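All protein chains but one are shown at their positions in the complex.
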Amino acid sequence: MNQRARIGRRAIGGAVLVVVPAVFIAVFFGYPIATVLWRGLGGGGGETFFDLAESSRQRDIVWFTLWQAVASTALTLVVGLPAASIVARLPPRRQRLVRALVTVPFVLPTVLVAGAFTEVFAVTGLDEGALRLRHTVWAILIAHVFFNYAVVVRTVGAFWSGLDHRMEEAARSLGATAWAAFREVTLPRLRPAIASAAAIVFLFSFTSFGVVLILGGPRRATLETEIYRQAVTRTDLETAAALAVVQLVAVLALVVVSTRLERRRPIVGRGARLSRRAASPVWRWVNLGIGFVLLGGPIGVLVERSFSTGDGYGFDHYRALAERAPQLPAPATTALANSIVFAVTATAMAVLVGLLASLVVVHGRRGLARVFDLGLTLPLGTSAVTIGFGMLIALDESPLDLRTSWWIIPIAHALVGVPFVVRTMVPVLRAIDPALHEAAGVLGASPARARREIDLPIGLRGLVVGAGFAFAVSLGEFGATSFLPRRPENLTAPVALFRLLSTPGDLLRGQAMALAVVLMVLVAAAVLVIESARGSDEGVF
Amino acid sequence: MPEAEARKKLLLCLLTLGLLAAACGDDDSSGGGELEASAPVDISGTTVTLMTHDSFYVSDSVFEAFTAETGATVELLQVGDAGTMVSEAILTKDAPLADVLFGIDNTFLQRGLDADLFDAYASSNLSGVFPELVLDDQNRVTPIDFGDVCINYWIDALPEGAEPPMSLEDLTDPVFADEVVVQSPESSSPGLAFLLATINGTDDWEQYWADLVANGVSVTAGWEDAYYGEFTAGGGDRSIVVSYASSPPAEVIFADPPVEVAPTGVLLDSCFRQIEFAGILAGTDNRAGAEALIDFMLTPTYQEDVPLNMFVFPALEAAALPSEFVEFASVAEDPQIIAPADIEANRDTWVERWVEIVLG
Partner (left out) sequence: MADPMLQVREAEVRFGELRAVRAVDLDLAAGERLALLGPSGCGKSSLLRAIAGLEPLAAGSIFVDGEPIGHLPPERRPFGLMFQDHALFPHRTVGQNVEFGLRMDGIDPAPRTARVGELLELVGLAGFERRAVTTLSGGEAQRVALARALAPGPRVLLLDEPLGSLDRHLRDRLIGELPEVLDATGTAAIHVTHDHDEAFALGDRVGVMEGGRLHQTGPPGEVWAAPRSLTVARVLGHTNVVDGPDGVVVWRPDAATVVNADEADTVEAVVERVHFRGVDHDVRLRTTDGRSLRFVLAAAPALGERVQLRIDPARVIRFGD
């Protein structure tokens, strides 16, 4: 093939890499968000911001959002770091199992979790009297720890187990206790991983919705719940848009910080495995206990409730899932099937877009890579209300009028899945030794060819992990889905769950629990696939 | 050549004018706020899209009957809860998502009317509806069903020796200290309804709430965590909750193990009437189909299907109620009602005051 044609092919290939993800995010995320902001702020101009700044309630809300996120992050680190240290020492197969287990809570729908926690507080008597946890900030914090435990354990744990531990051993032999060795030697080296995990946990806590709404009770409001309140209950789109801007700015800052921290992570080296001796049994059991109670408590309650029928225990609620409950337009099993189909579609889209975007982030020119890195992670922290409403307003003309089409739901799910794919693939691709590319080049491969032959097989594992997350997240997605118009036959499992929880009657309650457990099992299966696909471990997730 | 060009331009102008005329001509017939006589139009083969909230369900046979009768198919679009649905309808009114909107209730009604969401239509079946449910004399919306938000209490869980509460004021009685749980009107529709009930049903609603607070009332964000979290039904220890008049029959129907008697009772004095309306969305391109659907929603076929599916009461006087409703549900004869215009005008102030008194 002549030179010009080959260069032409390369240019086209490069263009495809950039264009596909750019168009996807611009059309389905950028355009809707911009429309909401424009519609909301265009009328009032800057005045809305002044009103916001003056309103003490809004200031309080911003402040509360901030400090509960900080507190959640701190608490998650305190609880999660010891667990990470223990997990890092486990033999590989057990490590994978534990990592899979702690990841299940991460992808559970918040509706489910908030309900489970309410249950736990009631069962343990923590909702009355002096030890009242109901509707307190503590309830919110604990639930945030529940969700984000996995982030710390996975990120920091993986990084930790990959470190060369002879330095710690040297420190121990020089007279440092285990704690002193950790403090003096390990902690400085762990800093990048801890910072990365903290940024993610902060992001999720900052934008948390269901947990704050249900567990925080009517007294607590964060930016996210306030956006919902203004947009839905008061139809005050201007205020909602102004709040959305504030939130977006904060999230943008967070994402910038987090991606920058990601880049500083050193490539993991080989070395001695962690000493098996280091953890004292008491330490190990206490931490395992905490993890078990924290994560297993709410889940255990759900499982117990799903089997408890009026006269003892049985599978009745599960069997009832195949019949249509009066509150649902279709049987719960149909909803589950729908969710799976949506999840598969959404995952396929997220994988395609995310893969191309990752390649741009890793191999593209610096400016472009940066924009892509940020732009494709933003949907993770954007209010579901804003996305849902934005899509409605923006996508109202052909050929983009997908508002009532089946496709809008997997697209919305894919929007949330793409950041996961990108954040998993980018570190994996970055860790590929450039010497490999050089060797391939010398052997006659063009850069694109080298990428295909080297990056793709290596990146494939990262891709499977990202896809697994996208799948799990789609299964449990509730926020955006509930804001988008949907035909009844396209009912998803989380929405069905919410419906079942909204009517009195033990039967429906039991069915809701059963549906929740089935959903959880599906999610867990996805997570196990993720884990078995990982070899050793880079990446935030 | 100048002549050819001039002719081309003339042709273009004529074409444009012609198209404009055609377009303008079409506008007339799509109706803009006028009353239309419902002349029987053949709508067979068309689709009528009904936009509603997530709590909507009627049996398949009902819409099949509609199709059998008219030849048109009904397509459903469900969006979130009533508030979300109204917000989204208002947001998309320039390019409406559906032909008919169902589920806007009296607390949101004025908002929809102010936003010019609907085209008026007076169904011929309107005469069979309870007259007090027809809130819009311009017939921009049609009442379809109603439900009452009332105080429910778990009969066997009431404090020792206490008689069931009979009036709103009873809830401030010390015998019911720490027994009541309500929802916040900021985030909950029944919560808002109960607030409105107290505004209408007490002499000094602000004092009333202060008394409730002094009596240990608990507030949740949503119905679920009140009913299933703090109320006896979910294992909680409060025996009095804001719920629906249809909750007692629901408890019977969905009891596990089955029960003979409803475990809960209703405080009729506290009931606030929530009426759900349907309306034809302005800008719809299937006006005839929309009208036919609204007519159909006021027939016994539809109306009698509603109670067991959505746990609300039919608006049609002649509709028969299922036996569980007859036995276990009570309809307040004199419910609390506030005019939609008043609600819309004062809601924000009322809610803010409430927040200050109760959560402040």
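Worth a mention:
By letter and in written order, the chains are A and B; residue numbering begins at 1 in each of them.
Keep in mind that, in the parts below, a contact is a pair of C-beta atoms (placed from the backbone, for glycine too) under 8 Å apart; a residue touches a chain by one contact, two chains touch by 3 or more.
Keep in mind the model is a prediction, meaning the values are calculated, not measured.
Hidden chain, full complex: it touches shown chains A.
Residue A:E169 is the one among A:D51, A:E169 or A:E304 that touches the chain not shown. Interface note for the absent chain: among A:A53, A:A180, A:V249 or A:V293, the touching residue is A:A180. Residue positions on chain A in contact with the hidden chain: 164, 166-167, 169-178, 180-181, 184-185, 188-189, 275-277, in rising order.
One rule holds in what follows: only the chains that are shown with their structure count from here on.
Distance from the chain A centre to the chain B centre is 35 Å, each centre being the mean of its Cα atoms. Residues 114-115, 118-119, 122-123, 127-128, 134-135, 213-214, 216-219, 225, 229, 231-235, 237, 309-311, 316, 326-329, 389, 392-393, 396-397, 401, 403-404, 482-488, 495, 498-499, 501-510 of chain A are the ones that touch chain B when the two sit in their complex. Only residues 49, 51, 54-57, 75-81, 83-84, 86-88, 90-92, 94-95, 97, 111, 183-184, 186-187, 219-225, 227-230, 233-237, 243, 247, 250-251, 253-258, 308-309, 311, 348, 359 of chain B touch chain A when the two sit together in their complex.
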